[in-house]
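One structure, as structure tokens, below. Some questions next.
A protein chain is absent from this complex, but the other protein chains hold their places.
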């Protein structure tokens, strides 16, 4: 951490501040310039509240040098984390295709979709049971019943299942779910993150639509600080001024997250663009950028889906995407 | 709602689509142009899933005409809502000053601040007990103990109190709290909103840092749909590319929310700017723009605050702001 | 165009407004609903100033149905435009690699880079002569001398050249330049666009860092309206709240622009990320998303480049990217 002092600060004031740093166990290095004095701080700077420091009258600005996330940081864990879900691996060179409907609607629907996406190459089945909807008047999911239907589809196809949690009180219902998803709107629902840190389930954490990569990794850190280190990061588009697409897929987040963290990074091309016809180009681009997996919405009958039909692929379209994605990975992994 | 069809759609396809609309109880008005055919729909268009409609092959785009919020909409409730909190009124020409520390830290601290902000003109006392923090390693608040201390400060000063809830499981602890605050990060924690809709407490709902006004009002709608109509909207800055300020106070949101909704609108100048020295100009500008109140962080000793000291005013600075704000309101209310 | 009237508008007011539309040669279709009356307009709605219309007291909102760009619109020109630059084709299945230094620095430098990028597979040589810099104190390019050196490099290697124009007064200097580049900051320098519309040179138009796709295509329209239809669109990253990367590459813009327009779309991965180590993943992702070309900064000695060295590849790194890109295109073009 570096503290820049204002012009005109007295030697006594500098000395007092340095004493204050030293009582907090930090080493202090002073560089006096013509216009500014800079204090470099070495040690465990987490003990310093930087905003408090910035509020002092003699301080012009404070610059943070190290990232505040530890468990998620590649600096301290150079090797890729590989998440093993019932034999399906994600990360460290293992690419996972997650597919299924936005919402679980009925037993036939989820089993039909599960069988078709499996045949097309999917490794994991997704399906929404609890649905976060912007409007209270929209379909909110089959809830508990939806999870039971997912478990049936898992028995039939053998595919591990992933579904979203919206409330830590529902955790018991997720006992047979293989991966728990945290939605973008709950990325900073810290009470929920803490509860998930106490479980031993893999967590797929979606990036909030306006959260930067540091905040994203800090939310992973919340879960990891509780002892659960099996986190899959999911980029699903951010909010920008551009309105032709629902969100703007931040494709650069894939290599940047790989640089900052050892956790696997999956991309959701369905919510990023919000249109079925964008899913193929965005899937290929995510694979080419080095993503460790894709989470794609597939519906047996998109025009009658109860939610988000506009962005769902048919199983046939999904097959086409899956085939091309495999070829892209062959190119990039060599 | 207006549905625009693609160039080259056949009469039969148009007829089929119109039949489908009619079975949903809608009136249909067709305008055929050279390049495009437009179908106007009259009736309860909430029954139509617009994203599904957009996904149909013959549809180019769908334009929504009416806002999806009903209870919060001024169109159906022309008069301002006035919230009465233990005799303190907010909205409809009543301006409320809410002040207090970011975090409750101790009995002396909260009582000292409460007495000082009351003397300076505050109507309601704020204080954080449960604190949402980006980092799991930061101070998370005194929790239950913090609420007890707030209640003591209320007894001493008579000021109604407001504090933030992070988890519906904590609702019992809020029995003696006068206004429950929902933080920006929980604006779309729909399960929490639904639980608050079942209470009879006034709710101060903060706008998410990247949510537009429609989403903001839809979240108010979640609470109102449950039967609790006492909502105070709070603008607290949005996330933009600009980095000199922590957030960008969206001052236009004040008159726009008043136009769209009958609910009172309060501004938080402390979190908007993230710097104590911005609180005064932002407070005056919010009052001048027609806000129904301000929520300002005040600490007896900002440089030793456990959280957000950088943006806290001293009681003396708060008094200066409060006095000027009163004069601004005299100008604007005439 | 659709005009939505306010609740309570009288029949006479509606009639008057419809007369006004009819005098402008438009067909009018009225749909009266319980809460709202909607007027559909068919014909050449370009004659209507929509903001004026919205300002009328009886009008609630105006919805635009068709895009305001005509020459650039795929609706009226279904086939891909192919730009031929001295035998190098861009668009319609032809992929072009544009490479070279941010700034032309000396004869040896530009010829060395030109020869190396050619050997690595580049089709066109880029190099900055006039440099737009945020600070007046930064290196502003070799200007006229830079263009002369580019022309020398062209003679030696046979590669067509592209360089940026900042001022229409310099057009004479561009007589032997093959493609004229308009930088992001000049995307809405309309006087410059108009002058370029009078030339017969291919124009590579970069998207402004905060311009949406409609504005981008409207700027192409400015040039095309003058008679010059040889436009190459270039996505180079947009400005968002995320700060780990210099800009956010809007990868969805590639398929969206292809849908909206017939013009070729090239991606600049160097400015998008602002870091050499992001160029490879972003290049591969752009090729996978269907881009018609890439424009990549390559420098013989990045650590001594006079500008933007941080984002320049060495010729060896460029060769690696070029080889992988070719393989990606083989996958996607099948």
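Per-chain numbering from 1; labels A, B and C assigned in written order.
Throughout what follows, contacts are C-beta pairs under 8 Å (C-beta built on N, C-alpha and C of every residue); 3 or more make two chains touch, one makes a residue touch a chain.
Quick caveat, the model's predicted, so the values are computed rather than measured.
Chemist: For a quick check of understanding: of B:250, B:268 or B:292, which residue touches the chain that isn't displayed?
Modeler: B:250
Chemist: Among A:29, A:155 or A:198, which residue is in touch with the absent chain?
Modeler: A:29
Chemist: Tell me which of C:109, C:199, C:245 or C:311 is the one touching the absent chain.
Modeler: In the full complex, the listed residue that touches the missing chain is C:311.
Chemist: Which residue, C:60, C:105, C:178 or C:221, contacts the hidden chain when the whole complex is considered?
Modeler: Considering all chains, including the one not shown, the answer is C:221.
Chemist: For the chain that got dropped from the picture, name the residues of subunit B it touches.
Modeler: Counting only subunit B, the missing chain is touched by 210, 212-214, 238, 240-245, 248-256, 259-260, 272-273, 277-278, 281-282, 284-290, 324, 327-328, 331-332.
Chemist: May I ask you to list the residues on subunit C that touch the chain which is not drawn?
Modeler: 46, 49, 51-52, 54-56, 68, 132-137, 166-169, 185-186, 188-191, 194, 208-210, 215, 218, 221-222, 225, 239, 274-276, 302-312
Chemist: Pick out the residues on subunit A that sit against the missing chain.
Modeler: Looking at subunit A, the ones touching the missing chain are residues 2, 4, 7, 27, 29-36, 38, 40, 42-43, 61, 63, 65-66, 75, 210, 239-241, 243.
Please note the rule applied: only the chains that are shown with their structure count from here on.
Chemist: Average the C-alpha coordinates of each chain, average all protein C-alpha coordinates together, and give the chain whose average is closest to the overall one.
Modeler: A
Chemist: If I average the CA coordinates per chain, which chain comes out farthest from subunit C?
Modeler: B
Chemist: Could you work out how far the Cα centre of subunit B sits from that of subunit C, in whole Å?
Modeler: That pair's centroid distance is 38 Å.
Chemist: Averaging over Cα atoms per chain, report the distance between subunit A and subunit B in Å.
Modeler: Subunit A and subunit B have C-alpha centres separated by 26 Å.
Chemist: Measuring centre to centre with CA averages, how many angstrom lie between subunit A and subunit C?
Modeler: Spacing between the chain centres: roughly 31 Å.
Chemist: Taking each residue of subunit A in turn, which ones touch at least two of the other chains?
Modeler: In subunit A, the residues touching two or more other chains are 210.
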